[in-house]
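Take a look at the structure set out below.
Complex shown without one protein chain; remaining protein chains in place.
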Amino acid sequence: MVDREVRTILRCEHLSRSFGATKAIDDCSLEVQEGTITSIIGPNGAGKTTLFNLIGGFLRPDSGEIYFRDRDVTVLCRGCKCHVLAKIGIAQSFQAPRGFGEMTIMESLMVPPPLANDNTLFSTLKLLISKKDTSCEVREKRALDMLSGIGLEGKRNDRLLDQDAGTQKLVELAQILLLDPSLFLLDEPLAGVSRNKVPLILNYIKGLRDKGKTIVMIEHKMEPVLNISDVIHVLVNGKVLASGSPEEIREDQRVKEAYLGVSHAGT
Amino acid sequence: MTTVFIAFLLNFVVLFLIYVIFVLGLNIQWGQAGILNFGLVAFAMLGAYITGILMFHPTASSIMQVGLGLPFLVAFPIAVAVTGVIAWFISPIVKFGLEELAIITLAFAVLVHIVTDNEAWLTGGTTGLMITSNLNDRLDVLTYNLAFVGILLVVALAVYYFTRTLNFSQFGRILNAIRLDELKAKSLGIDAVSYRMKAFVIGSVIVAIGGSLYLYFVVRTVPDLFPVDLTFILWIALLLGGSGNNRGAVLGMGIYMLLDMLARLYLNIPAHPEVGAGLKYVVTGLLLVVVIVRRPEGILGPRRSKYGG
Partner (left out) sequence: MTDQIWPIVSSFLLEMSILFLFAAGFHLIMRVPKFLNIAHPDYATLGAYIIWTLVVAVGWNIWLAVVISTAAVGAVAVLIDRFSFRYLRGAPLALLLCSMGVALVVRYGIFIGWTGRFRKLIVDLPNLVISGTVVSGTLLLALGLVVLVLLTFLFIVNRTPLGVRIRALADNSLLAESFGIDTEKTLRFVWFLSGASAPLGGLVLVLYRPLTYDVCFMWILLIIAVSILAGEKVSFTRLLGACAIIAAGMELGLFFLPEAYTMAIGFAILIIAIIVRRVVSR
């Protein structure tokens, strides 16, 4: 193990969010260290996806603060400025695969910015005059490199909609990676993925961690979670019930009670 | 073929080209960016009327009291620019949901109509606005129409080329992404609101270009020549041909104009002029219902992309 200076990349303090009378997130605080794979687990309805939505800027927190690399980003989250959060290095993937279904795989990888300034109106006007679209060529190369990296080069002209869940998740991961974020928020990256594709995605995630990226993921499949996570937080009723290494969590009595006998070795 | 008939045909071609420009503008707003603008006709009206006001020579006895008497080549870019600025002021409404957007834009169009109907000192009111056009004075009908076919062909092709380039560019790709899944696009770092605002302004500017040229062609206009329902004729043309698709927009408009011309030639019952006029809208409405129920993607299908799909 390389000796790295461990820094906190994400810190949530006393987050709360209610929907009507239901308190989905109730005074929740947690920390995520840089360069780790942190998993958030918990029974259904514990508020895991809500927590992600708060951090990612899709929902406003009722109270509490969020710090990204010691920088207070709560204002951004309140303003639902997800695109700014993406620019400073937080990227999110979603539970149900989202990614411009009607586009082909190739084209959906051409979408993510940033790349020079080729997405402005001005550069489009320049296109009118010069037929050669250099930035487009750069984008194409980038997308193709990514595609061969995940082994989908042959499918690049197929529609996203027509692919199975595993492929769609992979493409989504690739899209996010093109943003070169520091923090990945992955909401159930293995949901709906067939058994034989699961190791592929897990290896991909491990590879990201080894490159210094931080991954926070929500997952229900216990075996992979226990296998690859560095840290696990257990979320119950909108609060963190327990945190620790996989071994510690596995033995934790409270966690076992909270899950009411969910087996570890299942999907 | 008599000269009158040829002039009539050329007249249709000019109108067809102007409407094509309108639909291409609508295509950018709706087909590419997914903005529901029910008040599109207002921008055509603004383009036309501002051009008219700039070109008008007010006299002591005219109803209209403003006018700078500018030549068309000066008035045209100013009018288009001013309309663009107005569109830019309105554009933050793209933050709203689709239905809300539809209502607000419709309200805007009605408002523009009320102003042009009532402020006769500015717009000539219901009596109308009439400019003095050198081309109109000097040329006979046939040559005049021919000249305008030439002018409009150049402009329409330029607009077509522009919207096509936009469609295949990264800007167009991002617009499409926003239309397909705005939340996902935002999560990828795309400032969706800003892009949609720009699309709104670009579309409105294009429509204003069409409106301005329309005024120059017909020389005399009244508010009723830009009925609010006109927006829906443009919609049906776009939906028919395939929204998001520039070729579809042209095809749809072509089909519509053909039907309109045939109706005018063969359905003109002298004792009942309302049949011909009303039938146009009834058929438009029926087509709209049929297309939406049966084949919402239109004849040519949705936006094309370089990468298939």
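What to note about this one:
We just call them A and B in the order they show up, numbering each chain from 1.
Here is the rule we go by: contacts are C-beta pairs under 8 Å (C-beta built on N, C-alpha and C of every residue); 3 or more make two chains touch, one makes a residue touch a chain.
Everything numeric here is computed off the predicted structure, so don't read it as measured data.
Taking every chain of the complex into account, the chain not shown here touches B. Touching the chain that is not shown, out of B:V4, B:V74 or B:L286: B:L286 (per the contact rule at the top). Of the candidate positions B:L70, B:I103 or B:I299, contact with the hidden chain is made by B:I103. Touching residues on chain B toward the chain that is not drawn are 36, 96, 98-100, 102-104, 106-107, 110-111, 114, 117-118, 229, 232, 235-236, 239, 272, 274-275, 277-282, 284-289, 292-293, 296.
Throughout what follows, only the chains that are shown with their structure count from here on.
Centre-to-centre spacing of chain A and chain B amounts to 44 Å, using the average Cα coordinate of each chain. Against chain A, in their complex, chain B makes its touches with residues 161-162, 165-166, 169-174, 176-177, 180-181, 183-192, 198, 202, 302, 305-309. Residues 56, 58, 82-83, 86-87, 91-92, 94, 98-104, 106-108, 110-114, 118-121, 123-124, 127-128, 133, 135-136, 139, 156-157, 159, 175-176, 179 of chain A touch chain B in their complex.
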